[in-house]
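This report refers to the structure that appears directly beneath it.
The complex is shown incomplete by one protein chain, all other protein chains being positioned as in the whole.
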Amino acid sequence: MAARTLVDERALVLRAQDGDVAAFEVLVDRHQGRLFRIAYMVLHNRMDAEDVVQEALVSSWKRLHLLEEPSAFRNWVTQIASRAATNVVRKAARRSTEGVDQQALEDAGPESALGGATSRNVGQPERAALAGAQMEALASILQSTEENQRTCWVLCEIDGMSYREIAQMVGVSESTVRGRIARARSQILDRMKDWR
Amino acid sequence: MEHPDAHDRNGTHAADRVSGPSDRESDDEATQRYLDLIRSVHDEWTTLEAEGDSSVQLSATALSTIKEAVRADFRHGAHVEMPPTAAGPYTLSEQALRTVVRNAVDSVPGVIALRTTFDHEPPKGGHRTRGVPSRIRCRISAAAGDRDLLEVADEVRTAVIAACREHMDLTDLRVDIHIEDLHDN
Partner (left out) sequence: MTTETSAADLVEVVCAVPGVRGIEAGIASSLRTLDARLRRDRASRVRYGIVIDPRSGTVTAEVGLAPGAPVRTIVEEIQRAVQRALDRSTVGPVGPQPADTASERREERPWQVLVRVQSLSGA
């Protein structure tokens, strides 16, 4: 794209739909960090979060021609990633006898690198844990919330979406979203009290 | 409980975040810690991502895997007949054709190509090919400013016609330019 900087996301999406791969790569660069953090907060597992985001971004490329409103790209790709993360959690829950990862509950604390709805943490190098004790703490605490509540909470507090946007994304009413977020919040508050 | 910074972050309003009954029963202190935790987590991310720290984003490997997969899934589209060269016939994929036009549009200062579509003459040859292009419609974004937009459109049209002649020996083309958007230069 020469020396030009395209600030307008709508223009980038249109060009990507036109076949400009470089424009799509800019979109990837812009959204990958944000999507990774959403996936990580839901999954608490780096490898799973990376897989989810990779698949979401490649899938968004393949289906880009289906996106009718280019300025809706951000929410559209977030929805793809969020649903993929939810599917990972649900599959793991069906496999696990306990559902929620009890180990994560017990170990929840700043240094914990365990936890996650799948058991792919075994053998992870230490550096794979997120830098920043507070991020890790938050991700651990989140594992104790139910998946429905966790997803809504993450989209709200991590991605800054409005209740209406979340309702559309998740396919429930706004009041259901409010309720889920409120319950997630109170669980987090309870967990945080346990720390002290 | 209000989230003091909720209004600033991402433009969503604090009013959207209605507290449930359990929040009102919460310790004020605990709620404040909660808010502080969320805010500092966001600050941490902003700093780390700006530093290129891979702990808060995809690894470089994962990123390049995505970009490779994107290039591998590149859709060429149907093939479009072209006036033959002196040495034989050839076709361009719709994708390649759009690239020629996109490059021509981008070459005009202050103009950004958005999408391009084509009308075709009936194909002469095989199935799955489109005929020679007869009409091109370019959707573009022009730099906001003093320049007369009709002039800009004409300049783009000239560039596209020239590129089609130079690259493909297409001379009998109708070119429509549609300024769909304005951007800051």
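Note that the chains are named A and B in the order they appear, and that numbering of residues resets to 1 at the start of each chain.
Keep in mind that, in the parts below, a contact is a pair of C-beta atoms (placed from the backbone, for glycine too) under 8 Å apart; a residue touches a chain by one contact, two chains touch by 3 or more.
Everything quoted here is computed from the prediction, not taken from an experiment.
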Absent-chain contact - pick from B:Thr65, B:Ser93 or B:Thr158: B:Ser93
Residue ranges of chain B at the interface with the undisplayed chain: 74, 76, 79, 82, 85-93, 95-96, 99-100, 102-103, 106-107, 128, 166-169
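Throughout what follows, only the chains that are shown with their structure count from here on.
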Complex contacts: residues of chain B adjacent to chain A: 9-10, 12, 16-23, 26-27, 30-31, 33-34, 37-38, 40-41, 44-45, 48-49, 53, 55-59, 62-63, 65-67, 69-71, 73-75, 95, 98-99, 102, 106, 112-116, 139, 141, 181, 183-184
Residue ranges of chain A touching chain B (in the complex, touch as defined): 1-2, 4, 6-8, 10-11, 14-15, 17-21, 24-25, 28-29, 32-33, 36-37, 50, 53-54, 57-58, 61-62, 127, 129-132, 134-135, 137-138, 156-157, 160-163, 178-179, 181-183, 185-186, 188-189, 192-193
